[in-house]
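A single protein chain has been omitted; all remaining protein chains appear in their positions.
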Amino acid sequence: MTSALVVDAALVLLVLGLALWITAARAAYGAAVGFVAYGLLLTLVWVRLAAVDVAMTEAALGSGLTGLLLLGAAARLAPYEADEHRRRPGTVLRVLVGVLCAAIAAGLAAVVLLLPDPAPSQALAVAAHLPATGLGNPVTGVLMAYRAVDTLLESVVLVPALIGVWSLSTEMGWGGRPGFLTPCRSGSALPLLARVLPPFGILVGIHLVWAGADDPGGKFQGAAVLAAMWILVMVAGLREPPPVSDRLMRFLLVVGPLCFIGIGAAGIRLAGAFLAYPEAYAKPLILAIEAGLTISVTAVLGLLLAGPPVPEPQYQRQSRRRS
Amino acid sequence: MTTFLLGAAAFILGTVTLGLVRILRGPGNADRMLAAQLLGTGGVAALLLLGVATGVGAVSEVGLLLALLAAFGSVAFVTGGGRSSDASAADTRGAARSEPE
Amino acid sequence: MSGTTLFGLCAAALVGLGLYGLICQPGALRKILAFNLIGSGVFLLFGVIAQRGGGVLALAGTGADGDPVPQALVITGLVVAFAATAIAVTLLVRLAETSARGTLEGDEPPAPESSDARRT
Partner (left out) sequence: MRLALDLFTIVAVTLGAIFFLAGTVGLLRFPDTLTRLHALTKADNLGLGLVVLGLLPQATAPLGWIGLIAVWLLALLSGATVGQLLAEAVRPPEWDQTRTPDAPPVGHPNAPEASSHD
């Protein structure tokens, strides 16, 4: 397996080189471009670590959506960047911090080298109890059954995150349309891409959600792809983002967590504990929760990128200038 | 066969690593974006090679995701984030052609 | 040395690099990027532990996957990290728009009529 080791070493070198660039680059935009490439390489690393579910999440979120977010922010912040370099700490301080950070990294490396062998693992316990849920993918089993509270809290915490983004709007902007994704100016290629790509993307996204029960994939990966397609359509100017006062959209934002909590509460009566599933109906219930969560997570991810709402006149002005 | 496929994956990763010099040198942000784009395609190719070589199932679906979202970096680059109020004349072109130093 | 250990060492180095960037880079967006580096390093450590934990499965002859519990934790972590990054970036853009600077240092307070600056 030495040839596999060569690939791993090449990957590690690439990842570390890019991380160095992200830390040391002079301009924030260049660092953000590096971060896009970095997310892509991490996907490869996750595949090498036999975590295909995580690799899919990283591919969709880490390199796709985060890249869009960071590049957009870097372009907006570029005018304010000039005075940053003056504020760089002095050489002595930097050397001191460097030594301390190297010590922390060395400590972590020692922990990695001293990990117990054989490693403690819950993989066998998960594999033994997986058939009771009717699922075939152990990661989905962990997410939906054994650590369902984690997943519930995570899906709930996305909603306050979105409220946090919205609350950064100006007073006049409240109730308007999100203002980060004004349609792009170029006339030709982007709308074409936004017409051709989403049908495939939606197919892949729904496939990931559906196949996630038995094969790698799942609601978060699928929702990230669906959100990316939605954003593409908004960026190309084919559809406007909905105003934040839209009631249907607000309902879609919370339908997943509500569904999860409702079924979880029903579990107290039917199966004796919060978030427990009656064994005969475990799989249909899990699928229902996943469907609801997919809708909500898609909406939240898309709107997180769309940014805080702006007043309607300003939105119209931005759109006109770009088109 | 496995060794050959792994070797090819390492080779492609190595070449796109060389391409990353473009990220360092620039000169414009568009050139950096090009290097990231090449890394994206090379990464997908290496991923497919790795997947077939090591027999990890569903790797082609990861490649599918990467290829699906490959254009997003450049889309973000071109739209330039939609500057809200000030100096929009310098938006795309400014971001595209601004020199790093 | 196995590939898994190599990735573990890489994760440790990423945490160190990210921490350095978080402290030493003055720009707030750079700090967000550095924080994401730390996060990815921690996630990779989880991945290494998951991969090692999968050894039990290989011994039992049921497959070569990793331990699913850390993997599931990483998936939820990635989604939450994305949401946190989105909030941080939005906060930063608002800060820059209202006070015309991209750093977090507070030695010059922003102009008081800042909330109107965006509508002009």
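General observations
A, B and C label the chains in the order they appear, each numbered from 1.
Heads up, the rule we're going with is that a contact is a pair of C-beta atoms (placed from the backbone, for glycine too) under 8 Å apart; a residue touches a chain by one contact, two chains touch by 3 or more.
Here the structure is a predicted model, which means the values were calculated and not measured.
Within the full complex, the chain left out of the display is in contact with A, B.
When the omitted chain is restored, the residue from A:97, A:153, A:172 or A:189 that touches it is A:189. Checked against the full complex, the candidates A:52, A:123, A:161 or A:197 give a single residue touching the omitted chain, namely A:197.
Touching residues on chain B toward the chain that is not drawn are 1, 4-5, 8, 11-12, 15-16, 18-19, 21-22, 28, 30-31, 33-35, 37-38, 41-42, 44-45, 48-49, 52, 60-61, 63-64, 67-68, 70-71, 74-75, 77-78, 92-93, 96-97. For chain A, the residues touching the chain absent from view are 186, 188-190, 192-193, 196-197, 200.
The criterion applied here is as follows: only the chains that are shown with their structure count from here on.
Among the remaining chains, the Cα-based centre furthest from that of chain C is the centre of B. Chain pair with the most C-beta contact pairs: A-C. Note on chain placement: the centre of chain B and the centre of chain C lie 20 Å apart, centres being C-alpha means.
Averaging Cα coordinates per chain places chain A and chain C 12 Å apart. Residue numbers of chain C whose C-beta contacts span two or more other chains: 64, 118-119.
Within chain A, contacts with two or more other chains are made by residues 4, 7, 48, 50, 65, 73-74, 76, 180, 310, 314.
By the touch rule above, chain A contacts chain C in their complex via residues 4-5, 7-9, 12, 15-16, 19-20, 22-23, 28, 31-32, 35, 38, 42, 45-46, 48-51, 53-54, 57-58, 61-62, 65-66, 69-70, 73-74, 76-77, 80-81, 83-85, 87-89, 93-94, 97-98, 101-102, 104-109, 111-113, 115, 117-124, 126-127, 138-139, 141-143, 146-147, 150-151, 154, 157-158, 161-162, 164-165, 168, 170-172, 180, 218, 220, 297, 300-301, 304-305, 307-308, 310-311, 314. Interface of chain A with chain B (complex): residues 3-4, 6-7, 10-11, 13-14, 17-18, 21, 26-27, 29-30, 33-34, 36-37, 40-41, 43-44, 47-48, 50, 52, 55-56, 59-60, 63-65, 67-68, 71-76, 78-79, 179-186, 190, 193, 197, 200-201, 204, 208, 215-217, 221, 225, 228, 232, 235, 310, 314, 318, 321-322.
Considering their complex, residues 1-21, 23-27, 29-30, 32-34, 36-37, 40, 43-45, 47-57, 60, 62, 64-69, 71-76, 78-80, 82-87, 89-94, 96, 100-103, 105, 115, 118-119 of chain C touch chain A.
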